[in-house]
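One protein chain omitted, others in place.
A, B and C label the chains in the order they appear, each numbered from 1.
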Amino acid sequence: MTTIKDSVHDHIEVEGAAEALLDTPEMQHLRHIKQLGTVQLVYPSANHTRFEHSLGVYHLASRALSHLGIEGDAAAHVEAAALLHDVGHGPYSHNIEDVTHRHTGKYHDDVEGLVARGTVGETLEDEGLDPERVAALVEGDGEFGQLVSGELDVDRMDYLVRDAHHTGVPYGTIDHERLIRELTFVDGELVLAEGNVQTAESLLLARALMNPTVYQHHVARISKAMLRRASERLLDEDIDAEELRRMDDPDLLVALRLTDSTSAFAERLATRDLYKRAVWAELPNVPDSIIDAEHDALAAFERDIAAAADVSPESVILDVPSRPSMTESSSRVMVNGEMRQLERESPLVQALRTAQEQQWRLGVYAPREETERVGRAAADVLGLDVDGALVAEVRSGLNATLDEFE
Amino acid sequence: MTTIKDSVHDHIEVEGAAEALLDTPEMQHLRHIKQLGTVQLVYPSANHTRFEHSLGVYHLASRALSHLGIEGDAAAHVEAAALLHDVGHGPYSHNIEDVTHRHTGKYHDDVEGLVARGTVGETLEDEGLDPERVAALVEGDGEFGQLVSGELDVDRMDYLVRDAHHTGVPYGTIDHERLIRELTFVDGELVLAEGNVQTAESLLLARALMNPTVYQHHVARISKAMLRRASERLLDEDIDAEELRRMDDPDLLVALRLTDSTSAFAERLATRDLYKRAVWAELPNVPDSIIDAEHDALAAFERDIAAAADVSPESVILDVPSRPSMTESSSRVMVNGEMRQLERESPLVQALRTAQEQQWRLGVYAPREETERVGRAAADVLGLDVDGALVAEVRSGLNATLDEFE
Amino acid sequence: MTTIKDSVHDHIEVEGAAEALLDTPEMQHLRHIKQLGTVQLVYPSANHTRFEHSLGVYHLASRALSHLGIEGDAAAHVEAAALLHDVGHGPYSHNIEDVTHRHTGKYHDDVEGLVARGTVGETLEDEGLDPERVAALVEGDGEFGQLVSGELDVDRMDYLVRDAHHTGVPYGTIDHERLIRELTFVDGELVLAEGNVQTAESLLLARALMNPTVYQHHVARISKAMLRRASERLLDEDIDAEELRRMDDPDLLVALRLTDSTSAFAERLATRDLYKRAVWAELPNVPDSIIDAEHDALAAFERDIAAAADVSPESVILDVPSRPSMTESSSRVMVNGEMRQLERESPLVQALRTAQEQQWRLGVYAPREETERVGRAAADVLGLDVDGALVAEVRSGLNATLDEFE
Partner (left out) sequence: MTTIKDSVHDHIEVEGAAEALLDTPEMQHLRHIKQLGTVQLVYPSANHTRFEHSLGVYHLASRALSHLGIEGDAAAHVEAAALLHDVGHGPYSHNIEDVTHRHTGKYHDDVEGLVARGTVGETLEDEGLDPERVAALVEGDGEFGQLVSGELDVDRMDYLVRDAHHTGVPYGTIDHERLIRELTFVDGELVLAEGNVQTAESLLLARALMNPTVYQHHVARISKAMLRRASERLLDEDIDAEELRRMDDPDLLVALRLTDSTSAFAERLATRDLYKRAVWAELPNVPDSIIDAEHDALAAFERDIAAAADVSPESVILDVPSRPSMTESSSRVMVNGEMRQLERESPLVQALRTAQEQQWRLGVYAPREETERVGRAAADVLGLDVDGALVAEVRSGLNATLDEFE
């Protein structure tokens, strides 16, 4: 048994297959992938990695299994899946996942590679575990898969608390111990026991508050969009998408620095000389055709905006988030002996959906000195409703009252 | 200057009038009044006092004043008011305030006594402060009074964080430093600066989560109701209401122990041998006439239930909370340069109102062995809708799945 | 199983005999006894009780037993002993223990009462445990008794962390989880496993730093001495020592308030109008005959000093701590396969002994306006070396640079 000291959960005991998996190159790779990617440019302390998060998820899974009375083979598979759940992550976590996925068809939780090849698969087999079964659990399949990936999974419990600890933003500080103690299985569904509507709500609220403050902070979004653009340029060079996907953060950072077509972005990111908002538009002001456009269409819009504004194509980045969703809303809670979905029980769910829609923003980013021209051109090209409530913001580019750091 | 070490805010510097006020008997009296009264029977660590809370409120007021650029005489008055805001508290904080108020007409923030007599008034005058002005600030009057008592007051910021620290329930852990930094005055109104709708929401949510988990926990409510009943009996003896109001927690506890008619309650409280729920009814199942009944009417209901159940009058306690309210909902936030009420900006406010209504419960409490008889009698006497969703709960007395401790 | 939320250890699970013991009057009594007595007058947040500490000790004992692989009957007895270890505590914890002991011959860990009578003994028997065996464990007897009371006991681990949490003084924040994981039995002795000399040192250092900062802070000592004096006066009235020993904090406080001969002390304590130091003398300046004097001799000195200073006998309190000791110094640690005492391994042990001796102070306390006269008289009567290094301090009474609060 190995005991590892963690800044969030104190001592984490790793044993059995998990201990063997810890030393695979695929797990060690996660030491060099930041959990929150470019959020570190907003919250300087947010340098924690997918490695420590994976340990945390493993730890919470172990505790949950023990509370649920699940042991032996079943538990070993779930623990392995918990530890491995992020093993496919490319550089900068979710930040450039769209890019690599578009070119490779693979997401970080694409478990094919996890099973078929590499040391992880071998180690699992050496330890008497079935790689296919672990892979299925990572994808959330089956009764126990819900613990690893589902509305009440331990992944979310760990990252909320961990991100709060490392950013210093307290909103994510949920009572994870209580959540884990109240988990139970009813008819094969993972639910929270009687009397826990509020416990479920607290999980939902924590994410609802962390989202705009941390995960979707505009500076994090801008730098992520810049990183994504630079990574696309890298793929035009002699690096292919599969290679990009296997990089860690330092690999990508240095590749961007050393490649001619991306060194300007690398320099900007390194010195925090970021693009600014040329447009920051609310949901009702954006045509559906833009919101639902595919990557190629968006790239075409970017080129059109650049042409209309008479700036270099690299000066325009269009950032259209997907429509808001809220997976926790279907968390299941026991109420008066019946299993119910949280959204049926809690008036907060609908309110948080509305809040999310209100917080949704389309962004167009450009170098500071070009925001005005780009903003005007973008409003034109994208057909934004500039007579609406956001006119001032759309026109003036950067909203001067917003703190760039926080 | 005195520096005091606080478990929540670390070092608190007390100077000027505040330092002199610290040593008045009225302030020292607060050392013996628990902040959360009977909540300690649910959360054993919740033994913090009104004294340390008062220091915390003073500290946050000082920081807010410094951020707002308010100095000199005005600041000294606000700081004194912050330190003194709870000086009128009787034993067990809010727990028996209804009782003493009914007999004395005075609430804890009744500032008449604060000003007219006692060492506090003298000390204020010795320090060159105007007692009347301090009293008005405690009541929330005027521009600066909003800092001490209002939708965005520092009282609430301190107690949420402090209660979270001492109960171990993390929900109250707000970002108080951020809240204080974003306070500003616009047209004489205390508001949160631009970009802080979420900051305001986080305050609201913290209280919404702490409320049922801590402040309105059913065990805390039961023990509070028992304490209230016992205090009423005390007033039938040779103790008058004004005397009761001036007691601290040990005074009341010992008086209850030493008085024949209350020693049984004292014994039950001391050994945590509490009444149980005979009825626990939701808002729609309770007639308006019960919800809005005055004290005398409720006392009559209690007697009627006891008679119907054929138990001693002391075996029935009827606990009817007032209708839910939510003062933070009218917090003011700047949005696009305009001052707006939070409830207009945030879809959460209405949802939290609904949640509060759903959480509202009328309680009838009785000794464990009498809950069934008392429950049936109470449903009858109070005209509760026992065919509704809560029938089972109403009938069975205690809900067996609820954890008595937490 | 009952789960209790604790501000230090988060969730504490109480089961079996421990759960039954929790509701005995003897355990509930501890809810009204502050862990740190008068330290609350120095650190206003230090209001935690023996009850929550007892839960914490039980929790750490459970974890240690589980790590050591001790189960069943043996574990149940140790857990009961851990929970009950403070059950004999009188009011204000150790503060007035000398007084009650002198009159009753009993210390708080006198386990006779624990076993022979009361609900605790009955409950233990109902739960199939042997009261005599539990009592022996509380006294530290036998192999497993070392866990409850010994150099490496869980009592100390809990109180250091808990007192740090509640005072805000970080020095006590030890790595209790590590300590517990490294405990092992070798030849019937509780030791720390190989590689833990430093772990043992950290425990020693934590107490060495908490001691003068918290436990022996001069204001805590003064108020404790005043409380002790007042309690002695109480025994001259119609309260006997056994009755005093069975009081809780509120009982004692109110008794002091209501008794003529002690109400002045009660008033002083209630308003923090404390005596000041008239003498504060280091070890080398104090004759051995004083240091080793018994209670009656010290009382005679007090009377002589009062006479010499021409003040009321109540105006002089002589406070002579026992000679410094350091139980942790004999903690056992494995070093290169051998069991060794910490003091043989660590150069810090001797240094800390020296430091403790340097910090030792004899105190003579008096009302502020009489400190000068009392100080001079005391130096005379006690034969203190007033030409030595402490002359100034002895003469001037209160050391003006010391912060009264911290």
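In the analysis below, contacts are C-beta pairs under 8 Å (C-beta built on N, C-alpha and C of every residue); 3 or more make two chains touch, one makes a residue touch a chain.
In this text, all values refer to a predicted model and were calculated from it rather than measured experimentally.
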Contact list for the unshown chain, restricted to visible chains: A, B, C
Chain not shown: contacting residue from A:G128, A:P250 or A:P287: A:P250
Contact partner of the left-out chain, one of C:I70, C:L348, C:V364 or C:A378: C:L348
Touch with the omitted chain, as defined above, among C:A81, C:I174, C:V320 or C:A366: C:I174
Residue in contact with the excluded chain [from C:T213, C:T271 or C:S330]: C:T213
Touching residues on chain C - with respect to the absent chain: 169-171, 173-175, 193-195, 198, 201-202, 205, 209, 212-213, 336, 346-348, 350-352, 354-355, 358, 389, 392, 401-403
Residue ranges of chain B at the interface with the undisplayed chain: 3, 10-11, 177-178, 181
Touching residues on chain A - with respect to the absent chain: 2-8, 10, 23-25, 28-29, 31-32, 34, 40, 43-45, 47-49, 51-52, 55, 165-169, 249-251, 253-254, 257, 270-273, 403-406
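Here, only the chains that are shown with their structure count from here on.
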Farthest chain relative to chain C (centres taken as mean CA coordinates): A
Separation of chain A from chain C, taking each centre as the mean of its C-alpha atoms, in whole Å: 51
Shared interface positions of chain B, touching two or more other chains: 169, 403
